[in-house]
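Excluded from the complex is one protein chain; the other protein chains are retained at their positions.
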Amino acid sequence: MRFITYREALHQSMRSALEKNCNSFIFGLGVTDHTGIFGTTLGLEGEFGGDRVFNTPICEEAMTGFALGASLRGLYPIHIHIRNDFLPLAMNQLINCVAKYKYMYGGLFEVPMLVRAVIGRSWGQGGTHSQSLQALFAHIPGLTVVMPSNAKSVISTYDYVVNHYRSPVLSLEHRLLYEYSFTVEPKSEEIINPLTSFLVKEGSDVTVTATSLMVHEAKRAADFVKKHEAIEVEIIDLHCVSHPDVELILRSVKNTGKLIVADTGWAPFGVCAEVSRIVASADPSMLSRPVINLSMAPTTCPTAKALEKYFYPDFGDVVHAIYTLVFETSDHGKELPSEEHKASQYKEFKGPF
Amino acid sequence: MRFITYREALHQSMRSALEKNCNSFIFGLGVTDHTGIFGTTLGLEGEFGGDRVFNTPICEEAMTGFALGASLRGLYPIHIHIRNDFLPLAMNQLINCVAKYKYMYGGLFEVPMLVRAVIGRSWGQGGTHSQSLQALFAHIPGLTVVMPSNAKSVISTYDYVVNHYRSPVLSLEHRLLYEYSFTVEPKSEEIINPLTSFLVKEGSDVTVTATSLMVHEAKRAADFVKKHEAIEVEIIDLHCVSHPDVELILRSVKNTGKLIVADTGWAPFGVCAEVSRIVASADPSMLSRPVINLSMAPTTCPTAKALEKYFYPDFGDVVHAIYTLVFETSDHGKELPSEEHKASQYKEFKGPF
Amino acid sequence: MDRKTYEKLFYDALRIRMVEEKIIQLYPSDKIQSPVHLSIGQEHHVVALIYHLKKDDVIFCSYRSHAAYLAKGGDLRKMFAELYGKKTGMAKGRAGSMHLCSPEVGLFGASAIVGTVFPHALGAAYANKLKNNGLVSVVISGDGATEEGVFHECLNLASLKKLPVLFVIENNGLAIHALLEERQSYSLEALTSAYGIPYYLVDDGFNLELVWNRSEQILSSIRQLLTPAIFEIKTCRYYEHVGVGLDYDKGYRTIEEYETWRARDPLIVNKELVDEFQPQIEKEISEAVEFAELSPDPPKEELLTDVF
Partner (left out) sequence: MDRKTYEKLFYDALRIRMVEEKIIQLYPSDKIQSPVHLSIGQEHHVVALIYHLKKDDVIFCSYRSHAAYLAKGGDLRKMFAELYGKKTGMAKGRAGSMHLCSPEVGLFGASAIVGTVFPHALGAAYANKLKNNGLVSVVISGDGATEEGVFHECLNLASLKKLPVLFVIENNGLAIHALLEERQSYSLEALTSAYGIPYYLVDDGFNLELVWNRSEQILSSIRQLLTPAIFEIKTCRYYEHVGVGLDYDKGYRTIEEYETWRARDPLIVNKELVDEFQPQIEKEISEAVEFAELSPDPPKEELLTDVF
């Protein structure tokens, strides 16, 4: 067991991809500069050469189609976007081509590739550098969408998709996770498909299904409510939002009867909606209380810190939701985490990116 | 009361927009040709001139940004796409600009506009001419998304948005509806906001919330099950999928306890998911049975008729879903509509478009 | 060009023409339930160009790709089966007319979204270049597709990364019903030269020999220099944009133009060769159609395979 940051896990995964899969190559805006996508591609051009690691002009649509063409011919493209907000410029290729290639051609072609895109957040990034667009992609059959919430997920998922998976994968990485440290166990030899959801923590009172950064907010909330009210929270990291582990979710909700969905994106037509769909179309009688959705506020992200703090759900919101379900009222009167406590994790983080 | 096809309603709405709102103008690929977007823009260039009705080069992103700029300066753009499948090319403008302009600039600007896009379907249109992408847009705060299911909805909605609404609206029109005839009452003078959902038919046994063409399939199913099993179906036309009438939906589900969501798109992260979210986060105990989702199969659309017929949900699927809920088993053993009966409405339709 | 080569090109072009005519004939039966964008009128340059491609050279096409599919060596029976939506179609009935492909002869896809395939050809060219396999990548697309922004992105990229790719622009002067003049303010020649990409033009796409010669020259230079080029070919779409009707009565183009092209269309003018080749081609086509007719539909289980 050792400690490693999310950023280090990403860098290690990129290096290992180039090393293990000789058809892989990495490209995107800024992958070869001195900042190297927040450090995750640093040194790779030097080590593997400019044919396998290169910077591109600013043309997301063409580069995505380029990836498809290269993949068709046996290469394994890893295309990196420093913000997922730029993906709308590549949407035609992703939706109309990449997602459909295998099916539309009767399985004659496969277009394995990995698209990494960072979810920007906080510190006045504003409307177009703050979105979390997983729903737009997970809605499209043929796209596998993951949201690794920790270093282990990064390592296992990227290793699996680069070396063993034959479909296109979109991975959304959360900027605030980059500096988090995680424990990672030594890798097992067994190849386990990580394109599913994970049980993070067992608990019998409330189920929280969460994505990305919200997995951590859920963990902090679980610690808090356990300490203060001896409430046991079960946490499921949805991870592969396009292929959630439906059984795991249903088993948990059946047991707790109470469900919170904590997502980094918007609720309508988003992950919150999808998890509700899974439960409602399986057995809504599992739910003893209404589902609580924690998500970005239903608006564009404002830059002002004074508003931004209400825009994103945080660990205090998870605590409040847990109390609301357990005490069966939002007027539970229990103490919530202080502002300082809430902010403590992000202290180190300061923009600009 | 008079009869009018959906197509005629569209044409009338376009003409009326140009006549009543002198700032409006219509553009898009093919709006001035002899087919005139399936007849809905025919003759308008001649009547209103080439400045107000014009064809464009093939460049969806630029034309969408163009619309934004024109709107900012007081014009009312009506931008038409003969397939909604081309919108992914305009996604950056729609998501990152059009949707956000008003909010991001603190309300200093408004960008009212209407984007019309046709949902193609059936007759071997294949993967990229058959999608129904409402979820991608309804997920984004700031975009109002409507799916008019009949001539009256077209007329009232377009009149309202062109003359009284200050936000961007995306309307998805279903190709198979174009030749349907509808009754339309004489217009009332009152201005009623149609950006909501509509109660189509009352009934106490099952609720069907539906979009676009599926409203008709639901109506046919309701007739069928009433005739054969005296089942009373309540039908809600979701219409404005970004702003559904939540109260209307909840009231109905509370009454029937049984919910079917019948949508033209994919279920995951789609309209089916969103309606489940609405109910599950309000009061899941309303539901006496699991929600049934009727949607496109979770894959790209195949061209072969033999597969396409399983890909799209139809009126037989709605009947089956109703029986499943009412008889509390999918093994209900009841007779379903025959293939001929199912197809009878579409007989006239023959491609290519 | 020697007689034998000319006859081969003629035969291949005629075969495409007759396939298209067969489709026109079958269409009213509604057995082909799929939008078709006929290559009829645009066969000549395709056979002349593709003559110089190796089987493993890669091509990508637009939805108007019956000609390229057949010229590159795509299986005729599988094509008809595909149009019929049968399990024996080249893509098991999932692709239809707009997405013909045939990896075994280098056709890696087509797209019904205008302009979409340009970057695919670049990615393939990049792979070829890295593998140093001497293959070229060719994308065949209409004139209208050059209006999409991605075309600019691709020209820049092709030139920057020195990719062995050939952009073939089939200029039929039309995008659906819109004339080129109302859509384009740019000269393709000036545009591409701004990127330092060599531009070649054949003004008469019906001239088999001219296209054949020029194609040879262009392709061998791409193979040698491993850099991109663009090749514009003027041609004529005989039929309506999609479907099987003639539409000269619709007011947006003239029958005279059509007749001018027809007057020098080798497949019309050279009656002798047509008569000579027709029987054999007819036989092949009937067999292919019969194959399609007799083939089974894809079974319901295939609805959900190959998604991921």
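Letters A, B and C mark the chains in the order given here, with residues in each chain numbered from 1 onward.
Please note the rule applied: a residue touches a chain if its C-beta (ideal position, glycine included) is under 8 Å from a C-beta of that chain, and two chains touch if they have at least 3 such contacts.
Here the structure is a predicted model, which means the values were calculated and not measured.
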item: Visible chains that the absent chain touches, using the contact criterion stated earlier; value: A, B, C
item: Residue among A:Met14, A:Leu42 or A:Cys59 touching the omitted chain; value: A:Cys59
item: Residue of B:Ala70, B:Leu87, B:Ala151 or B:Ile235 in touch with the missing chain, whole complex considered; value: B:Ala70
item: Residue of C:Leu191, C:Leu273 or C:Val307 touching the missing chain in the full complex; value: C:Leu191
item: On chain B, residues whose C-beta touches the chain left out of the figure; value: 25, 51, 56-57, 59, 61-75, 77, 92-93, 96-97, 101-109, 141-142, 144, 167
item: Chain A residues touching the omitted chain (full complex); value: 29-30, 33-35, 55-62, 85-86, 89, 123-129, 297-300, 302-308, 310-311, 350-353
item: Interface with the unshown chain - residue positions in chain C; value: 147-153, 155-156, 159-160, 182-187, 190-191, 193-196
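The rule we apply is simple: only the chains that are shown with their structure count from here on.
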item: Shortest walk length in steps over touching chains, chain A through to chain C; value: 1
item: Geometric centre: closest chain by C-alpha means; value: B
item: Where chain A and chain C are represented by their mean Cα positions, the distance between them in whole Å; value: 42
item: Gap in Å, rounded to a whole number, between the CA centres of chain C and chain B; value: 36
item: Euclidean distance of C-alpha centroids - chain A vs chain B, Å; value: 31
item: In chain A, residues with contacts to at least two other chains; value: 61, 92, 96, 103-104, 141-142
item: Set of chain C residues in contact with two or more other chains; value: 89, 92-95, 99, 111, 113, 149, 307
